[in-house]
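Here the complex is missing one protein chain, while the rest keep their positions.
This part shows chain A:
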Amino acid sequence: MTGHRGVAVTGIGVVAPGGSNRKEFWTLLTDGRTATRRLSFFDPAQFRSQVAAECDFDAAAAGLGAREIARNDRFVQFALAAALEAVEDSGLDLRPTGSSGLTDAGDGADGPVVGVSMGSAVGATTRLENEYVVVSDSGRHWEVDPHYASAFLYHALVPSCLATELACRFGAHGPASVVSTGCTSGIDAVGYGAQLIADGEADIVIAGASDAPISPISMACFDAIRATTARNDDPEHASRPFDASRDGFVMGEGSAVFVLEDAAAARARGARIYCEVAGYASRSNAFHMTGLRPDGVEMAEAIRVAMDAARVGAQDIDYINAHGSGTKQNDRHETAAFKRSLGARAYDVPVSSIKSMIGHSLGAIGSLEIAACALAIENHVVPPTANWSTRDPDCDLDYVPNIARDHTVDVALSVGSGFGGFQSAIVLTAPNR
């Protein structure tokens, strides 16, 4: 079809548990080390799940200004740090712009249009909770006292602050928005960003996702539905995707950000291209906000449509980065979806879940998993599923147990499944495939 533009990934930045940049992240994953530990941000004693994958993050060291730090929740700070790394990696000169004033004809649009498409499931929930505790005096007053509120609290109320901060930092005057589709936000934000380029709405898009949900209210709400692990006596091995003894996910946090470009323009400027975003699709199960039917029909449909868009068949898929949250129903659901969409090929393709090592950072994880796919393509290595020891009869694929594997990846598939019923899939291809 004429008019379609390819979408290249030319920059990657990461803030993750156990790794505060792209290189440390990849080393952790390929070493098969886990970054899950006893929750340390607050005393977790009252909670059912007391394990988390926390980032040891130093915002100032990552290049954030004092005012950026003061103004923003941790989830925005992560994204700023990851975006700084991604933009530097891309070699593009994206910086804050001055305004040259309103003119009669000035469109302000001589250069490339730079957009922002960032995902987050729960936004500034940590800051909103911390501020709430103060204005309500630890929950005692329904009519909270605004005199105890800090400035910039509206900035936290609506999570579009994430797109705003990145637009301002990088002078991105094109279309900007936050995508908030629960735990598929990261895939969807990159997918939407790619659509902006494909359709000519933007030439360059800063895309990715960020979440920092390790707060009492987030731990409590997942405790209430027993979605998170209770393996509190063994936090390093608590995230056990596809293992028969899995008992829930480990809450995580982090961010990955990409520079996406019109592939032809990226080639013309001689940019290093990690991979292309070749196909993306999302479907809903219209079934239950948290529950999944075991058959995986809607996820399989999303995979099928994403593969069609990428013009790849089941035989072309070299690696699947699974959602693999480590809940009983998820891992069964998506194993079924892989079989349904790939047929017999599902048994031959390495499938792994990096949540085994860095936990489940809700909306952010989709972007971190895309980063893992891009680095797998670049390095010809697939990361393992850590903590795998016992086969579940319902999960009988090759999950790359515990040890990374040398493996050429020209086509990678990454999938996500989220509260609200969202099922998303994205296909990344090697640049010279």
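As a working rule, contacts are C-beta pairs under 8 Å (C-beta built on N, C-alpha and C of every residue); 3 or more make two chains touch, one makes a residue touch a chain; residues count from 1.
Throughout what follows, contacts and distances are computed from a predicted model.
Trainee: Not counting the visible chains, the remaining one has a UniProt entry; which protein name from "ATP-binding cassette domain-containing protein", "NADH-quinone oxidoreductase subunit F", "Putative Tetracenomycin C polyketide beta-ketoacyl synthase 2" or "Iron complex transport system permease protein" does it give?
Mentor: "Putative Tetracenomycin C polyketide beta-ketoacyl synthase 2"
Trainee: Among A:78, A:192, A:274 or A:338, which residue is in touch with the absent chain?
Mentor: A:192
Trainee: Of the residues listed, A:8, A:92, A:122 or A:314, which one is in contact with the missing chain?
Mentor: Checking the options A:8, A:92, A:122 or A:314, the one contacting the hidden chain is A:122.
Trainee: Need a quick check: the contact residues on chain A for the chain that isn't drawn.
Mentor: Touching the chain left out of view, chain A contributes residues 1-5, 7, 46-48, 71, 96-97, 99-104, 106-109, 116, 121-123, 128-129, 132-133, 135-136, 138-140, 142-146, 149-161, 163-165, 167-168, 170-182, 188, 191-192, 194-195, 198-201, 216-217, 219-225, 227, 277-290, 298, 301, 305-306, 308-311, 418-422.
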